[in-house]
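Every protein chain of the complex appears in place save one, which is left out.
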Amino acid sequence: MSGLEIEGLRKAFGSTPVLRDVSFEAAAGSFVVIVGPSGCGKTTLLRSLAGLETVDRGAIRLDGRDISDLTPAARNIAMVFQNYALYPTKSVRENIAFGLRQRRTPRAEIARRIADACEALQIGHLLDRRPSQLSGGQRQRVAIGRAMVRDPALFLFDEPLSNLDAGLRNDLRIEIKRIHNKMGTISVFVTHDQLEAMSLADILVVMRDGRIEQIGAPYDVFRKPVNKFVAGFIGTPAMHFLAAHVEDGHAVLGGGSRVEIPSLAAVPNSTLVEIGVRPDDVSLVGQESGAIAGLVDVTQELGTNRLVRVNTVAGELSVLQSAHEPRPAGPVGVRLSPQRALVFLRPSGEILG
Amino acid sequence: MSGLEIEGLRKAFGSTPVLRDVSFEAAAGSFVVIVGPSGCGKTTLLRSLAGLETVDRGAIRLDGRDISDLTPAARNIAMVFQNYALYPTKSVRENIAFGLRQRRTPRAEIARRIADACEALQIGHLLDRRPSQLSGGQRQRVAIGRAMVRDPALFLFDEPLSNLDAGLRNDLRIEIKRIHNKMGTISVFVTHDQLEAMSLADILVVMRDGRIEQIGAPYDVFRKPVNKFVAGFIGTPAMHFLAAHVEDGHAVLGGGSRVEIPSLAAVPNSTLVEIGVRPDDVSLVGQESGAIAGLVDVTQELGTNRLVRVNTVAGELSVLQSAHEPRPAGPVGVRLSPQRALVFLRPSGEILG
Amino acid sequence: MRPIPTALRTLALVAFATVAIIPVYWMALSAFRPNAVVMQWPPAVLPGSFSLEAMRSLFAETPILSWLATSLAVTVGSTLLTVTIATLAGYALSRSRSRLTGLAGYAILIAKMLPGTLLIVPLYVMFFQAGLLDGRQAVIAVILANCSFATPFATWMMKAFFDGIPKEIEEAALIDGCSPFTAMLKTVLPAAAPALAAVTIYVFIVAWNDFLFARTFLPGGETMTIAAASTQFLGEVEMAWNKVMAVALIAAAPVFAMFLILERQFVAGLTGGTH
Partner (left out) sequence: MRPIPTALRTLALVAFATVAIIPVYWMALSAFRPNAVVMQWPPAVLPGSFSLEAMRSLFAETPILSWLATSLAVTVGSTLLTVTIATLAGYALSRSRSRLTGLAGYAILIAKMLPGTLLIVPLYVMFFQAGLLDGRQAVIAVILANCSFATPFATWMMKAFFDGIPKEIEEAALIDGCSPFTAMLKTVLPAAAPALAAVTIYVFIVAWNDFLFARTFLPGGETMTIAAASTQFLGEVEMAWNKVMAVALIAAAPVFAMFLILERQFVAGLTGGTH
């Protein structure tokens, strides 16, 4: 098969397991983003793909070839590191050419590939500088160029943007995606920033505690998370959870408000659940009947929108509203959108239905 | 006058001016956020308010009293620093009590105020620890508590959240706003993060090169920036600018597309302008007549929405669309919303009208 | 991944251990052996043949208690003087923004490199002219010489540590109602305790172990430091080697003891962190 197959990877540092049976596949040309909180094993997984860590069990196949036991040099991969990892004593040109020289690529071919990379990344004017003379953004461009010229079968990115500031991070994100689209190889990108993960991924892999929690297209993971962890981790502003129990197909929230939710129709009474509500799935209404009563706590302007934090009888909620609307204050009512609300079982956190 | 008045502040380090005639006023109870790129003088301004820097000229009045020449101790202010600046050898309790002890506050009163701060900031369980035993978020809570118990006439915040990670930053932002609302003093908050600035401010002060570019409510600054700098600096995703010239009340863009913009009605022909377009003020349409022709470059999923970067004949544009819609690819048309487009004069960057 | 082969690593560590650790081991072993065992060839490298012969004859036949007293006087004096100067100068250098600071920092870097050998001749001449080299008051000359030798590095250590204490801590104290002086006293000095400990140990060790200044300035006989006295048996025709090793061991003991007691502060001081 063409593409990347990972099967049953396990690894422990001493007695601490960091990868517990990790498996997934990615077709040729896909952009895989592995996301999760720190310590979830995402970096170890990436380093295992690179051959910088050995795994205890499991197989890694790239385009049908088992690379699990190969040295990093023999895997035909390229990697971009969080701290850039440029060779400090070499010029930018030598940095980019180093991998090709080690592989005895002809001189003219090296020059051609460097020219290509310079064009794609706008680093032509930096070629004779040392890494220490570059800004953070320029260093990471050079590191991407160094990976690109190798024309590898697999691109690995280890949180490459997390040392850069917000504006630069966004620019480089777009350039990485552009280069990926152009080259058509598989990219595996590790990050702890879920928004970065969403915006880059074709395939989003959410990890926790050395396990994969969910794999899917970003929008599917966003709309149909498999459990409370994924629901709370993916999405900005974050989802709020309201404790409730089921009564005749309704969710009964704290304070007694009842919300009819379609997916609860067949659920036995008294089942303990949590209702997951994203800020753009709730709206502020007057203190009318049927709405959840609450008090405006803090409002935050976001530009086109405004985020209103409300303390309700059922718990804390955030409401996203248009900044055109008058700024709310004092007592208000909050209405959920029953179609969009997600229901999680307590205490397992598994999604219902 | 009750409140903060700053009048004609000037300061230079050697021959480099860092504050050039800075003036503004803030009524009692307002939350002022000073935002700008690094080196714009915002931190120097804040430190001048604190008395940690002396100004060359100008006056600072707090509740009608001129404090410009007072020592920091005599100004009745409190400050929260970016690096927390907790006293490393003192316990959390001693850190919070230090300022009160220096002022010979009675023991019972100190205990009462510490209890209040602990309740507001949930740091009661940390009182006997040393700063080195706290996480970054906990340290900043303690630093806020130390400022709070002093019950000052002016709260100063010097980028207090920029060493924290995204989730924590958002939580603490809400808590700072909450405490501000409760205490009713004036807060002056410095940040380089425009989204943080927007979401906290009652009064937003945008600085550049030692000057105030614009002062106003966040939504007003967002919708009616005075010039291209403010327009490009405030708002996420960022505004794009398309070069154009005026012809019979239309903006003629690169590639020849013509857009009728109301505010151009009275502008002489051939005037050089730039059209500022936010991603939520443009929409993707078919390749129909009147639309700006372009090619989809990179798409980024953001959750509920999707950001589509399009290379058009008129320049690069980003379009925000609902993630429900099918993912666009290949050739598309882009339509601006003429009512929402902002027009800036070239080369001055001043807004038109 | 192991970027270097295990063999190479082992070799390097063994070479290191050989040059740095073995002499100390050998000294401790020999001090508690009969002289005959120490002198035998090939040497007995493993512990065994315990004897207090050397220690006993040392206390009986030499003015070792007077040597220890002289060492103590020199060490305490040098330490107090140097730590005071280094703390004040280090703080001044760390907190000053002026040009002068850069120059002074540079001067320290150069002075740090100056070894005692370079200092001794001009110091001798100066002390001689000042009449400091007569009898017991030569102890003062040794104290001043040690201070001259140890101050640059001690100042640099203190400056490096103060540099690691953010100036915002003093600024917070100013806002909290302190004067500049009380801000330093109540917030910075307590935080500098590990550096003070480290510098104290450093000066203590330099002064206690000084050989050059003591040998050159002190009159000898009873007025001699234990470190300088420990070598005076070398080269004698009939050496009691176990006795020599025993003096060396006694001379070294306080250094080891001090190091073990204050080791944690010392490491914290060296690494310069406040957290």
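Labels A, B and C are assigned to the chains in the order they are written; within every chain, residues are numbered from 1.
By definition in this document, a contact is a pair of C-beta atoms (placed from the backbone, for glycine too) under 8 Å apart; a residue touches a chain by one contact, two chains touch by 3 or more.
Every value quoted in this text rests on a predicted model; they were computed, and no experiment measured them.
Among C:47, C:122 or C:190, the one in contact with the hidden chain is C:122. Across A:132, A:270 or A:289, the single residue that touches the chain missing here is A:132. Summary of contacts with the chain left out: across C:79, C:148 or C:200, the touching residue is C:148.
Contact residues of subunit C toward the unshown chain are 1-5, 8-9, 11-13, 15-17, 19-21, 23-24, 26-27, 30, 38, 41, 43, 85, 88-89, 91-93, 95-96, 100, 104, 107-111, 113-126, 129, 144, 147-148, 151-152, 155, 167, 170-171, 174, 180-181, 183-184, 201, 205-206, 209-212, 216, 227-228, 230-231, 234-235, 241, 244-245, 247-248, 251-252, 255, 259, 267.
Contact residues of subunit A toward the unshown chain are 50-52, 71-73, 75, 77-79, 81-83, 85-90, 98-99, 102-103, 131-132, 146, 150.
Definition applied: only the chains that are shown with their structure count from here on.
Most remote chain with respect to subunit A, judged by CA-atom centres, is C. The distance from the centre of subunit A to the centre of subunit C, each centre being the mean of the chain's C-alpha atoms, comes to 55 Å. In this assembly, the C-alpha centroid of subunit B lies 54 Å from the C-alpha centroid of subunit C.
In whole angstrom, the spacing between the mean C-alpha positions of subunit A and subunit B is 27. Contacts with at least two other chains are made by no residue of subunit A.
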